[in-house]
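Here it is, the structure, as structure tokens.
With one protein chain removed, the remaining protein chains of the complex are shown where they sit.
Right, chain A next:
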Amino acid sequence: MKVLAAGVVPLLLVLHWRHGAGSPLPITPVNATCAIRHPCHNNLMNQIRSQLAQLNGSANALFILYYTAQGEPFPNNLDKLCGPNVTDFPPFHANGTEKARLVELYRIVVYLGTALGNITRDQKILNPSALSLHSKLNATADILRGLLSNVLCRLCSKYHVAHVDVTYGPDTSGKDVFQKKKLGCQLLGKYKQVIGVLAQAF
């Protein structure tokens, strides 16, 4: 729990406090008014679509880079070790209203953001020489942060949503190396799968 408090919560705070990210939703009271530091762009949805497309375009490469860097048996046992079997992954319903979809997107991006942060941290220790993987993970995390900011803006400005309950990606700090590698692979597999659906839905 201490690790959770020390690792994930500050990470989320950083995510939300970045430029244009708006107020940190999880700590906003239910009845609080939606306050945004900066005015939102007019073409927010276009930006969201563009960011989703960008993530969708690089997700597969990131996945390949990840499992290749882990070495055997990962590349040859993707279905067993990297299957997208992430139980607590936030759901998404593509046929919902835009507001509902945006709320679900928000949850997914928060989840992925924390998961990606953990994966990045683990890989920097386990694979210190896999620089291209680190770079790709960082780039993806950057885009996710921007996407989160835009989704928040949209929710706030159009739907006046000030609070969304979120779940975070699994904390791997207490797990053994194999579990970290496997969990990272599963998460990136899930990310690759879900980002395609999201890009289609918007």
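Here is the rule we use: a contact is a pair of C-beta atoms (placed from the backbone, for glycine too) under 8 Å apart; a residue touches a chain by one contact, two chains touch by 3 or more; residues count from 1.
The rule is short, and it goes like this: contacts and distances are computed from a predicted model.
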(request) Would you mind picking the UniProt name of the chain not drawn here, from "Auxin-responsive protein", "Oncostatin-M-specific receptor subunit beta", "Nicotinamide-nucleotide adenylyltransferase" or "DNA-directed RNA polymerase III subunit RPC9"? (result) "Oncostatin-M-specific receptor subunit beta"
(request) Using the touch rule from the top, list residues of chain A that touch the missing partner. (result) 69-74, 76-77, 80-81, 125-129, 176-179, 181-182
